[in-house]
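Missing here is one protein chain; the remaining ones are kept as they sit in the complex.
Up next, chain A:
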């Protein structure tokens, strides 16, 4: 549907109540795959991290990755879920070339974690509690590349290539219950919920949590219920929405699209939809009926997973502080205004600032440096800010500024040196000779010289026209190549001018 044909958002909400549901797939960062010993990493050549099991060769058999179970349980606990005493894998049977066995090893009626809750906070301060139906384990499919054709999609392609390196990578799929009452906040709820999941898996350390690399993928279910009707509308499932902003946009788009269709007397087809990042629209995928028959049955090649209660409690004790609570605590500790704090959170620099503060820097200066100069350099280099410099180093740099050894301008040069690998801030100061000249001797020498060469200025100063000192200060700073504290220079200029005779 063209954007012009969409219903106005406010109008859509007047007529309909949005009902949401999300399925978030989290790729675990275990060393090996879910059911075999192959490395869980990419960047190697296609199909290099494969074996008889993850290639689905005849005779291959699965073995459960214990670390993946542990990560799944921790994630389940962090989502407030109950952990099943007895949980089984099941085969989800369907034919597709990216699924080597032509069944996905997943969980069906006996998931590892179920009945959870997650409370998120919207920008308005509104709190929304999302009920988690289940979090279950499964293996990822391989990656298909469609060659030929204009769009890179299967339609129009000449042939397709399959890379099974991703096949068998452990996933946890987190399924919400139906989310009602989101109203106008629905798109933001989507974005905030996925952001919260991402934050949790990152804090747990169970996933690399990079959405742009598909570590966290969201399927967004949207349906509309006409106001006053008790009957749920037909839903669509927009697949693989891979950025937080896109989740928000996709939900909003579907609300407007479905509203326009329904208002015009049309019906919604129950189907999957593709999200188009570039145009900001969704397009029809495949029809999806509730009667899709995957012929689930318990995986006979695996024994049930029965985590002992003692182990579950042990794992519960390893849970980090919930991200939302941590944010509240840190903002209070640091005394940041909402906007300042949001800036840090949105730049994904909470950990970096916290570590820098822990290394001795003041919270404000840590924030200022990370979201300012470091972020700017990172942006230029096209990398994330926290990959550019260690918090310890930045804290050391800030300390040099606080002590007056460096001016902000000098410190920026030192930072560049640190990033260039020239050493610690102190080492860079020494190598580059960048310290502020705090010894008055060389300054006085330079001031006397400047005053002597500008007798008219000297006269003005003596006449009480203090602002005339600027010219001398500028000359001195220039002579010192900036390595002087301008305030001190000013003091000395006035002093020397008064005693020059």
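Note that a contact is a pair of C-beta atoms (placed from the backbone, for glycine too) under 8 Å apart; a residue touches a chain by one contact, two chains touch by 3 or more; residues count from 1.
What we mean here is this: contacts and distances are computed from a predicted model.
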{"item": "Chain excluded from display, named as in UniProt, from \"ABC transporter permease\", \"Chemotaxis protein CheY\", \"Glutamyl-tRNA(Gln) amidotransferase subunit A\" or \"Paraquat-inducible protein A\"", "value": "\"Glutamyl-tRNA(Gln) amidotransferase subunit A\""}
{"item": "Residue of A:10, A:293 or A:463 touching the missing chain in the full complex", "value": "A:293"}
{"item": "Candidates A:15, A:61 or A:306 - the one touching the absent chain", "value": "A:61"}
{"item": "Residue ranges of chain A at the interface with the undisplayed chain", "value": "52, 55-64, 91, 93, 95-97, 100-103, 160, 162, 291, 293, 295-297, 300-303"}
